[in-house]
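One protein chain omitted, others in place.
Take a look at chain A:
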Amino acid sequence: MKARFALLRNPALRHGGWPLLIVIALAGGQVMDDYQVTVAGTILIYAILGLGINIVVGYAGLLDLGFAAFFAIGAYTSGLLMLKLDWNFWLTLPAAVLAAAAAGVVIGYPTLRLRSDYLAIVTLGFGEIIRITVVNLDVTGGPNGLTGIPPVSVGGRQIVTPAGFFYLALAFFAVVLVLTGLLARTRLAYAWRAIRSDDTAAEAVGVPSRRVKLLAYVLGAAVGAVAGPLNAAQLGTVDPSSFTFLTSLMILLVVIIGGMGSRPGVMVGAIVIVALPEALRTVQEYRGLFFALLLIVIVILRPQGVWPARPRRFRLPARAPAEARPARAETGALLEVDGLTREFGGVTAVADLRLRAAAGQVVSVIGPNGAGKTTAFNCITGLIPPSSGTVALGGRRVRGLSPHRVAAAGLARTFQSIRLFEEMTVAENVLIGRFARDRALLRPPRRADLDAVRRCLDFVGLADAADRPAGGLPYGDRRRLEIARALAAEPRVLLLDEPAAGANPTEKRALMELIARISGLGTAVVLIEHDVALVMSISDRVTVLEHGRAIAEGPPAEIQADPRVIAAYLGVPDDPETDLVTEVLG
């Protein structure tokens, strides 16, 4: 078993796998009988559908239970254009893809703000809407569908034999395979995997998550739609009963069985989905039940699929060139927050907060639990809208912008509860941080991206772990990785939410040194921290929050002497931090 998988990892096989498969298929077309070659053609159709839904579900993690709708739209568009307007098959193809892409916008747009579970019902409803509509309308042939679709001709020769159709399907499959392969290398594919892992965090570090999600629907639909005209050409008919919920489920199963985000997995899934029922033809009535049970067993026993996706290893530069950014001659306050207020129902979590941070400064925000520190960060970064107040970054107002735009304006952050993209590697996590600087989607990561990744990993000392999955890192490294991801944006202002939580004294010292180096780059650092000793030693200015209000603001020495601060801290005797406070302040 092990040896077999080792063989699969062989680079020659890894890159030669697809061409080999195509060659085998070409040869196979010669020896298979009509029945086998028809089944093989159907496998290819499902593989194309699988490659389409793999974009939506596998990469972007957006559940789609109505994918057959795009299959149907492709088939009907092509069929109708051929029958009613006498279009040539090849001309209908782009029309079918465009129609499905438009449908992808229609279904994608309203669902962008939805909680992921609701996608299931909305996509399912959309699938039913399309199916019921084509059954009800006269122009689509009602329940009978379209019949008499002319055969495809290639170079003047009509494709009428099952073997001929198989080769046509193979050509389609090869094209789709190459295109999706190119897509899988783009920055967009990394962005998809990031939003699948944690869309809030992705948005916060600069990924335009709505656009990225919409693109998943559109591109997934466009790819899947290719199967429609192909199917119509194979059968000469378009039958509405082939686009039911069960079809959508089968298409979904292709990626679930194969492994989400894995293109070889899609091939395996398509073979299982199509060939297995053929093998089970003798027990026709129990097919459905068998499938249902298979589904449950697979999810419980092998949730990652039969052929799960393997991370692509980055070839990072051996040594990062020094940062190209000009030594910024920025002076004055980079971050200006005024009158920031946020209410939750009756609770005022942040009240009339004023905050300033200048280039190269470390500004700390302290205060007891529930004082409103994290809420203030969330309002500043646009994660939640403030009730009132202004936020300006280098003089530019950013309040009201979506988080990825705030990030692009130069504001990076980390989260109190570390939010990494767990299934992605360390290097990939940092790469996502680059979206704040460069939002290009449809090209592979550039040299500049890789240099930045290398530089940030070196900066925090994680370069050796570059290819490890982020989910497997020890706690301290996770904190540092989150900081590296934020630094990849080359931020002007960096907000750190309790980076030292849970760290031991050695780690805390290392962290302080890291923060000092970051501010040394000319970045303004705003730090939330409970460890008052650490805060006092590192900060240029400190703001003390209590019940959402700033009760004191000033340089550390002033704060330490402020009677209100002492009173506020000493007023909570059960707080574990109190001892520390008395130690430092007392």
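Rule of thumb we're sticking to: a contact is a pair of C-beta atoms (placed from the backbone, for glycine too) under 8 Å apart; a residue touches a chain by one contact, two chains touch by 3 or more; residues count from 1.
In this section, contacts and distances are computed from a predicted model.
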Practice task
Look at the options "Assimilatory nitrate reductase electron transfer subunit", "Sarcosine oxidase subunit gamma", "4Fe-4S ferredoxin-type domain-containing protein" or "Branched-chain amino acid ABC transporter permease" and return the one that UniProt uses as the protein name of the missing chain.
Solution key: "Branched-chain amino acid ABC transporter permease"
Completion exercise
Answer key for A:V37, A:M82, A:L124 or A:V544 versus the chain not shown reads A:L124
Exercise for the section: Could you tell which one of A:P150, A:G288 or A:P385 touches the chain left off the display? Expected result: A:G288
Practice task
Would you indicate which residue among A:M32, A:L63 or A:L83 is in contact with the undisplayed chain?
Solution key: A:L63
Handout entry: On chain A, residues whose C-beta touches the chain left out of the figure
Key = 61, 63, 65, 107, 109-111, 113-118, 120-122, 124-126, 128-129, 132-133, 135-136, 245, 249, 252, 256, 285-286, 288-289, 291-296, 299-300, 303, 417
